[in-house]
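In this view, the complex is presented without one of its protein chains, the others remaining in place.
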Amino acid sequence: MTTIPTPHDHGHHEGSYLTPPKGGFFAAVIQWATTVDHKKLGVMYTVAVLSLFMVGGLAALLVRVELWEPTRVVLNEAGEAVTTGQFFQLGKTPAENYTWYNRFFTIHGAIMVFLVIVPGVPATLGNFLLPLMLGAKDVAFPRLNLLSWYIYCTGALFAILSLINTGVDTGWTFYAPYSSSHAANTYNNVVLMTTAAFILGFSSILTGLNFIVTIHKLRCPGMGWFDMPLFVWAMYATSIIQVLATPVIGITLLLLIFERIFHVGIFDPAMGGDPVLFQHFFWFYSHPVVYVMILPGMGIASEMIAVHARKPIFGYRAIAFASLGIAGVGFLVWGHHMFTAMGELASTIFSALTFFVAIPTAVKVFNWIATLYKGSIAFNTPMLYALTFLFLFSIGGLTGLPLATLATDMHLHDSYFVVAHFHYVMMGGTIIAFIGGLHHWWPKITGKMYTEWVGMTGCIMVFIGFNVTFFTQFFLGTQGMPRRYASYIDEFQTLHQISTVGSMILGAGMFVQLGNFLHSIVAGKKAPPNPWGGLSLEWYADSPPSEHNFHHEPILTHGPYDYEDVYPPHCDPADFPLPEPLPAGAKHH
Amino acid sequence: MTTIDTHSKRQPGWKRYAFANHFRNAEDEFDACKLGFWLFLATEILLFAGLFCAYAMYRVKFPEAFAAGSHHLDIRWGGLNTLVLLVSSFTVAMSIRCAQLDNQKWLRINLVITILCAFMFFFIKLTFEYIPKWSHGIRPGVLYSNPFAGHPQEPVWWSVYYGATGIHALHVLIGASLLLWCLYRSLRYKAYGPTHYTMLENSGLYWHLVDVIWIFLFPLLYLIH
Partner (left out) sequence: MQPHQSAAFDPNDPHGFAELGEHHGHHITSARTLVTIILVLVGLTALTVGASEVETYLTTEMGWLLPDWLNAAIAMSIAVVKGALVLMFFMALKYENPLYTIIFLFCMFAFALFLGLTGMEVDNRGHLYDWKKGVITEGGLGGSVMYPGATIHDDHAGTVTFAPDSFSGPLTEYLKAKYIAETGISEEEYHRRWAEANHVHDHTGVLSTADRSLARTGLSGALDTAGPDTDHGDAGHAEPAPDQPAGH
């Protein structure tokens, strides 16, 4: 790595971006509230996303508690019929209690999708890392970045308002006519919640747009397209989807709000509309957005696996193009959400197209495994998360295939099989990668180390809890347990109870990790600039990085994964030895 | 990233402009802003895609309803509005050309014409189209109260009509505001000249997009029977 002073360098060493300003607490609040620094914005997003993750997670735990036993009508001593087994006793009648169950799973779904997983990785780690990995001082439009943050806050506020105002019971998908008719929801919370999602869409669009321009225009000298870390490639593919798909959910939700208020009749059959058209509109965005959720997770996995296996990533270009391939194919498959409702010809075509998603996804998985093969694996928390990701995501991906098959989907549609499938992808894929990525870059973000054994314990607890919770749901689904029901027949009780126990282990594991992070902030060891021996540019910056990221504009002289040729920066070469030179004539591997 | 160095008042604004320091040069910044704006325009087009899609689906299903509804639109006002937008699109392109050539006077004249056209479009739309229809009970969705509907599905046509033209009219107002802001900055600072006219260029692009969308809405709503 050569660094040269350029005319734009400040030429002096600045403090870390976390250095509080003079003027005490109030000045610090003003500084953070008005900052255009991508690192501070990334940190603020992380705090918001993790807080909302906790709210959504607690709602999920309450849903699992309700499912501990089915609702039964029994006779009490006086001979009156009473309902037992309802955990949500918030309504006056058993039917109202069921509505509260509906509200809680909607809270869980809407918060997790719109406020946690979609902005989760791009706005948090993406914001923090993208300019660092590109060797830039900031994203292309820093003030736009600040605007996206406030738009996100506004959207979150609307969502929370609707939740305080007794919540929405439509499920996070807002299917018409359920969401648009008077009978479905006494309150106008649907309008509040859709407005929230509409506003959050803008935040998502602006972040994606900002990232695309940053990647095009602010790569440091010497960095070509194929010198970018794979996380950046994943963010690029993600941003393309965000820009091309999100506007459609914007107009969909706007029309849904019109439908709710004026009954315009575009989606509502009561006025001559087509509810399946709503599903087309909705899933044209919401299926590609599934890849907005998972692609950044894949990017994080690529980074963690390459760094902690200390080996050049296998098939760099294949992984990069697979990201773009997933983004492209992602636009062709939305119809598989409506197999039971829509035309038969369209179902067949969408089913065939859906299988194509498996190809770039499998390319990535095989490349990660090939990277691990014969690598010098550091068995630490991020690596453990990377392996967890590989295992869970593979199950999630493979169980998608029976759902893409028309015949099996007729049986599995809207069952717990679907619930388990997308939790394996969203939670086992994205969230696990996100938390793993937080561990991986924690020293860079905060300048502190976390406690290794606690991190590993938390990861193992999450792994066990997750599988106990959701693997049982595959069995429930194949046996015919439909999703979104507050009660069930007695035969399912054992599996439901296993699942609930698993969810408690999962929740406990999450709190172990939270405790680890909090402890690290308060009492963690100071982190070196490059604790893992990484080679991409963020490891050249200080920990935590200085105000303008680098003291001089970096010039890239090696690829991000040249572990066999280059000593990592800021490291003792003895800790990270280069491989023995191969005997003349010997082929690698 | 428009930052004006206000310390030296002698120079016109476009010469005093200093680019944001995370870019390498002003050219890079201009390209980045324009690239960002084209991406934004793509999102705008896809926002209208939903309305075009709703239009297409219901037109294929209920052509009679759409023909019946379309018959209440006056081709003369629609045609006039098309011409108004085309002329304004031309003048905004001319004003950008004037900025590139440092012709401050005609830059402003062209901008003023554009803004006048924008308000004329909105005035025609409101006075001769929305208000008479609305007062006749020709309204979207459940608000529809005209007892002489040509087809049971006609309220849906009006929903699509009001949705598409309403969101388009909103864009006309946003575009006019952007151009007004450009005019103000041009009058106050001489902000746009050969080396710096990012804001004007992007506002112009936005305005052209508003025009392009109307170019498609006009035949779809007024001409197709």
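Note that the chains are named A and B in the order they appear, and that numbering of residues resets to 1 at the start of each chain.
Please note the rule applied: contacts are C-beta pairs under 8 Å (C-beta built on N, C-alpha and C of every residue); 3 or more make two chains touch, one makes a residue touch a chain.
Being a predicted model, the structure only gives us computed values, none of them experimental.
Listed residues A:17, A:172, A:211 or A:284: the one in touch with the omitted chain is A:284.
If you put the hidden chain back, the residue from B:46, B:117 or B:191 that touches it is B:46. Although one chain is not shown, part of subunit A still touches it, namely residues 2, 4-6, 177, 181-183, 216, 219-224, 240, 244-245, 248, 263, 265, 268-277, 280, 284, 331-332, 334-335, 341-346, 349-350, 553, 555. Counting over the whole complex, subunit B has residues 24-25, 27, 30-31, 34-35, 38-39, 41-42, 45-46, 49, 52-53, 56-57, 60-64, 67-68, 70-77, 79, 82-83, 86-87, 89-90, 92-94, 97, 100-101, 132-133, 135-138, 142-155, 205, 208-209, 211-212, 215-216, 218-220, 223-225 touching the chain that is not drawn.
As a working rule, only the chains that are shown with their structure count from here on.
Measuring from the averaged C-alpha position of subunit A to that of subunit B gives a distance of 36 Å.
By the touch criterion stated above, subunit B contacts subunit A in their complex at residues 1, 20-24, 28, 31-33, 35-36, 39-40, 42-51, 53-54, 57-58, 140-143, 152-153, 155-156, 159-160, 163, 167.
Subunit A contributes residues 8, 136-138, 140-144, 205, 209-210, 212-213, 216-218, 243-248, 250-252, 254-255, 258-259, 262-266, 271-274, 277, 280-281 to its touches with subunit B in the complex.
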